[in-house]
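Yeah, one chain of the complex is gone here, protein chain that is, but the others are all in their spots.
Chain naming follows the written order as A, B, C, D and E, and within any one chain the residues start at number 1.
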Amino acid sequence: MTTTSSASPTPLTHFDADGQAHMVDVGAKAETRRVAVATGCIHMQPETFAMVKAGSAKKGDVIGIARIAAIQASKRTSELIPLCHPIPLTRVAVDFELIEHDAAIRCTVTAETVGRTGVEMEALTAVNVGLLTIYDMCKAVDRGMRMEGIQLMEKLGGKSGHWKA
Amino acid sequence: MTTTSSASPTPLTHFDADGQAHMVDVGAKAETRRVAVATGCIHMQPETFAMVKAGSAKKGDVIGIARIAAIQASKRTSELIPLCHPIPLTRVAVDFELIEHDAAIRCTVTAETVGRTGVEMEALTAVNVGLLTIYDMCKAVDRGMRMEGIQLMEKLGGKSGHWKA
Amino acid sequence: MTTTSSASPTPLTHFDADGQAHMVDVGAKAETRRVAVATGCIHMQPETFAMVKAGSAKKGDVIGIARIAAIQASKRTSELIPLCHPIPLTRVAVDFELIEHDAAIRCTVTAETVGRTGVEMEALTAVNVGLLTIYDMCKAVDRGMRMEGIQLMEKLGGKSGHWKA
Amino acid sequence: MTTTSSASPTPLTHFDADGQAHMVDVGAKAETRRVAVATGCIHMQPETFAMVKAGSAKKGDVIGIARIAAIQASKRTSELIPLCHPIPLTRVAVDFELIEHDAAIRCTVTAETVGRTGVEMEALTAVNVGLLTIYDMCKAVDRGMRMEGIQLMEKLGGKSGHWKA
Amino acid sequence: MTTTSSASPTPLTHFDADGQAHMVDVGAKAETRRVAVATGCIHMQPETFAMVKAGSAKKGDVIGIARIAAIQASKRTSELIPLCHPIPLTRVAVDFELIEHDAAIRCTVTAETVGRTGVEMEALTAVNVGLLTIYDMCKAVDRGMRMEGIQLMEKLGGKSGHWKA
Partner (left out) sequence: MTTTSSASPTPLTHFDADGQAHMVDVGAKAETRRVAVATGCIHMQPETFAMVKAGSAKKGDVIGIARIAAIQASKRTSELIPLCHPIPLTRVAVDFELIEHDAAIRCTVTAETVGRTGVEMEALTAVNVGLLTIYDMCKAVDRGMRMEGIQLMEKLGGKSGHWKA
């Protein structure tokens, strides 16, 4: 029985020596604290932006619902992304920034675990689903909203150490 | 028993007259054919792009895996987006375009149903998860990839008729 | 090939003639509008009640989060309840009533479909998860909260017609 | 990058200093054995009770199916309750007591983990889904069944120590 | 916008003209009653068989639990099989036959829908998970159990009409 993970001939570690996809072996990695921060924006009409802004203060809380959707999605990451390892998240925080002059809303997610692999995908998945939820709730008035600049901002922990965009 | 859906004071139909979120009543809508097309790009380093391009032709098929992830995600949309109705999709097609001069990959999804409500969210969710899967598979060599221009392109069917970006 | 559903010797229709569980045959039933209303309460310390009440007006919106959890749970009913049919819900509305003199919160859910079987379980599952979410968010200050009086209130549509508690 | 969890101004720890929901940081907590016991009853007509009792002895095993549903639901808790951490359960036991003089069935669940946070929600979710499954299987003969007294009975492990109802 | 499904150059309809996977267009198909019957066996040591047989009569009901697992799995088919359409099942029946002289247990599942595509995968998935559950419950005493002869037995409805193994 061969139980060591095959070395990959390319730097794309999700493939083995034969170019076949696998869930890479992380069994020998240490369980350390790992943090990832991801961000992204949704751009909309100024009228749509005004409605979301009004709702976050009183009735029709689009932002509050998008926050819950983002947190819940982070927990489903390994179901959505085929080669992701299941990871027991120890913290998820979702922040929304209303950028009035751009009529845009920025979603920033911090995800943490104490585990054998990083949580970049968890943070990014949460950002995407947070923005999609805003789209869903506003699409009746603004179908042309665009999601832009979804990316990793920072990563901490693991062998690769600290990374910043 | 009040069974009619409350009228919303704002155009944000996901909220009732009191500003509370609900899954809106679509029971009286006709079951018609509905189509949605959504798109989005992921931008990367030219070296990363070259690896993905090489793999789609032979070993290490990043694009093939992202396509499967996108199709599967479209079926989970109502689990991810809180106020989405569950919808029996009748077709999902996922297309990837390799844009060499931009070192970018465009994902375009067409979703269809014969149902009471549209499939914009299904198409958009598939685009997002398709791009996230590319990110996941290439992140070991390129953490700075960005997802851009995720938006609805076209919508067909239902009371609102044909819409194009 | 026998394709008719076996008659049950007991009025418990989830069992066949041999007493074995099955998902009963609803294929011959008409697709009609079906509505169910369910309700239930969570009782707590007056101090806990005051915190929830304060939050629903401004910061710390326990009720808003419980509403989203209830709606999402209604869509997962057939995954949780073994013999439930998957049902495409056409409407879900969740109402919370703050009952000050009892230091209790009542959750009432209305679920609707146009389908071959009723949505009682969807309404009841949403009530239970709505109340559980309140418990979760307040348990740090009040572990002794109790859920009481969870029941069906009304049912409309299908062969059995109108039923009221 | 701020990676410490914000202090909450209220004792409701699921909210940060701004009143926004988050999945609280448990990364610094020790992995210890944690146990929770929850309970609840479903009340029914004496005729319904007699049917369930008969079935648990021979054909039509309502209780056996409810037990499996309860165990499976405990594993889905973090998907259902928005701010729950995913927890690797190490034990789940579900006990049903037939209370003849009340025509009621009591469901008691013990859940355990070796982890960073407690399993109260896992035990409570299992109780609720166990009772809902009994409701589902008997609703054809008794729509008026009520679930009562669902609560935590005992909690062991973690910083808060031993708690008993 | 091209909305017709691409013709496939091969008889493998899950691929389009370019050889890319897609969820094929079933939107134009009629909603008709469709039935599928699938079967399969698990072979074990005579001692293991005797334990299962004893349990199905009284305590330790392996078969009863496998039946519930099979029914629940049939509802998850479109999550597990990438290109399957989500289908609203209208009936699922699971039968187990104890074959003493072979020390084997046969699982036979009948699945039905009124829909646009067949339910072969739902029936087969239920058989597989039913057998896997028996394996799980007996593996402590018999790791060498084998699953054999899992196949479709019969298919009814749709354009392809009646098919029998």
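One rule holds for everything that comes next: contacts are C-beta pairs under 8 Å (C-beta built on N, C-alpha and C of every residue); 3 or more make two chains touch, one makes a residue touch a chain.
Keep in mind that this is a model prediction, so the values were computed, not measured.
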Omitted chain's touching partners, listed by label: A, B, D, E
Sole residue of D:A54, D:V114 or D:V141 that reaches the chain not shown, by the stated touch rule: D:V114
Missing-chain contacts mapped onto chain B: 61, 64-65, 68-69, 72
Footprint left on chain A by the chain that the document does not show: 1-3, 5-6, 16, 20-27, 78-79, 82-83, 85-88, 115-116
Chain E residues touching the omitted chain (full complex): 10-15, 18-21, 40, 51, 55, 58-62, 65, 68-69, 72-73, 76, 79-84, 120-121, 124-125, 128-129, 132-133, 135-141, 143-152, 155, 163, 165
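The rule is short, and it goes like this: only the chains that are shown with their structure count from here on.
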Interchain contact steps from chain C to chain E (minimum; 1 if touching): 1
Given chain B and chain C, the chains that contact each of them: A, E
Contacts common to chain A and chain C (chain labels): B, D
Copies chain D and chain E touch via same or different residues, half shared test: same
Pair of chains joined by more contacts [C-beta pairs], B-E or A-B: A-B
Angle of the C-alpha superposing rotation, chain A to chain D, to the nearest 5 degrees: 120
Of all other chains, the one whose Cα centre sits farthest from chain D: B
Selected pair, out of A-C, D-E or B-C, that shares over half of its residue contact pairs with C-E: B-C
Distance from chain D to chain C - Cα centre to Cα centre, in angstrom: 16
Between chain E and chain B, distance of the C-alpha-averaged centres to the nearest whole Å: 29
Multi-partner residues of chain D (each touching 2 or more other chains): 20-21, 61, 65, 68-69, 72, 79, 82-83
Every chain pair in contact, whichever chains are involved: A-B, A-C, A-D, B-C, B-E, C-D, C-E, D-E
